[in-house]
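For this view, one protein chain was removed and the others were kept in their places.
In this document, chain identifiers A and B correspond to the written order of the chains, with residue numbering beginning at 1 in each.
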Amino acid sequence: MSSLTLAPPRSAVLRAAGLRHRPALRTLLGVLVGLLLLLAVTGYYLHAGLDRTGAVGCDMALRSCNERWKEFLREYGPELMVGGNVVYFLGGALGAFVGSPLLAREFEHGTVRFAWTQGAGRTRWTVGGLVVVGSVLAVATAVTAAVLNWWISPMAVHGGRFTPLVFTSAPPALVGRVLLVFALSALAGAVLRRTVVALGIGVVASVVTTLVAESLRFHYRAPLEDTLHTLAQTSLDHRWEGGLWVTDPAGNRLDLGRLYDLGGDYYGAQKLLSEGGYSLHESYQPDSRFWAFQFIEFGWTALLAVALCAAAVWWVRRRAF
Amino acid sequence: MEVDKDDDRPSPIEFRLDPASGVPTYLQLVQQVEQALRMGWLTEGDRLPRVREAVAGLAINPNTVLKAYRELEHRGLAVGRRGQGTFVRGLPAGVVPLRERAALRRGLLEWMRSARTAGLDEEGMAAVFEDALRDLREGRDGVVA
Partner (left out) sequence: MAADTVIDCAGLGKRYRRSWALRDCRLAVPAGHVVALVGPNGAGKTTLLSLAAGLTLPSEGALTVLGDQVPGSPRALDRIGFVAQNAALYPGLPVRDLLGMGRHLNRRWDEARARTHLDGLGIPLDRRYGRLSGGQQAQVSLALALAKRPELLLLDEPLAALDPLARHDFMAVLLTAVAEDGLSVVFSSHAVNELQQSCDYLVVLGGGRVQVAGEVDDLLGDHRMLTGPTAEADRVAGQLPVVRDRRAGAQSHLLVRTGGVDAPVSGDWRQQRIGLEELVLSYLREPTASALPGPRGSVRPNEEVLLP
């Protein structure tokens, strides 16, 4: 008369977590769909404007091209800057909104008492929740980031792909950052058992992570070096310029300002470089390393995210309710 | 714990509970069965309510029902058949079949009418009845019916 199920498969915990989080995930997807629509519409205007002003595709060394670029910036610059900065600093906060209630709300509402007394136990339950929600979040963020990256791509026209606002909106970097904030918020929620506090921590972490990543980013791989004997900007290959310094004929390092002091003015400095045995050195990351850097950034943020998730699981396991 | 299998014969009686009566629950059930037997609602071979039904209806501990049925078995009034339920076996002393009972009742009503004509009110009638009952009891040398 009764139908007993015996030993559900290991994936069953994931299905249970999916059921439990379904409403929240639906909300998340709804919000992101709305965001995507907004980006699609505004992005269309941005790109149309770009085409209209003709700021793309022209030779950047030419003054006329620069003028077009400035016109574009006049019209669309503020929008780009605001959108870009919001994503830059607060993009990770998406992870905070999703991660902070994940464990904290179970404590606040007392549903832990149900979840932890089921046969699967609290460890598997927590892992299941983190995996299911984290995966959906990662995929949704990747899709959103693709659209975001397209949206903000006008900025890359003159600044190159390594421009911070552009770099951080590409899928690998953004997904990594969002997952990191997600994991940290979930851990904070597990420890503090308060959603709002965990959310606050997550938002702060979003900003902190951005700044930390920016300071580390140039050093992901040893930069290349170029030696020049002219001050004129010759490279238009959208490389990411790091340091700029000068060496005198004896090989001592000077900074650029010193060169100007020695030369007196621009032309004097130029002369020192072209004829005086002085060299201008530039360390840079070539544009071709863009994807490598993306995946390095994704790598360390995602690894940290996994470690923080593991910490959350460990905490739940060890600590009594 | 014995679980009564489904049987299409329902029990003729249902239990009720008076939580405030001060009488232990199991004893209330025993008394209700005895009362039902006296009134003729239950006869030999009838099934007593299934444990599950009694529990579901009254929200009482199953052990209480089992205890009541054991007591009824002890008094010789019921017998449990494994897997089928508990059934009425014998009748308590003092049980009168329905027809004779009706006749006795009619006789009593007639007496009451004549008592009223003689001027007795209800309390007076009850006093006369209790006196006579006591006489009857003592007349039998302390053997209580």
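Basically, a contact is a pair of C-beta atoms (placed from the backbone, for glycine too) under 8 Å apart; a residue touches a chain by one contact, two chains touch by 3 or more.
Treat the numbers as computed from the prediction; the structure is a model and nothing was measured.
From the options A:A120, A:L228, A:L254 or A:L304, the residue with contact to the unseen chain in the full assembly is A:A120.
Considering the complete assembly, chain B touches the hidden chain via residues 1, 3, 17, 19, 22, 25, 51-52, 55-64.
Not every partner is drawn; the one left out touches chain A at residues 1-8, 12-13, 15-16, 19-20, 22-23, 109-114, 116-122, 125, 320-321.
FYI, only the chains that are shown with their structure count from here on.
Distance between chain A and chain B, defined via averaged C-alpha coordinates, is recorded as 83 Å.
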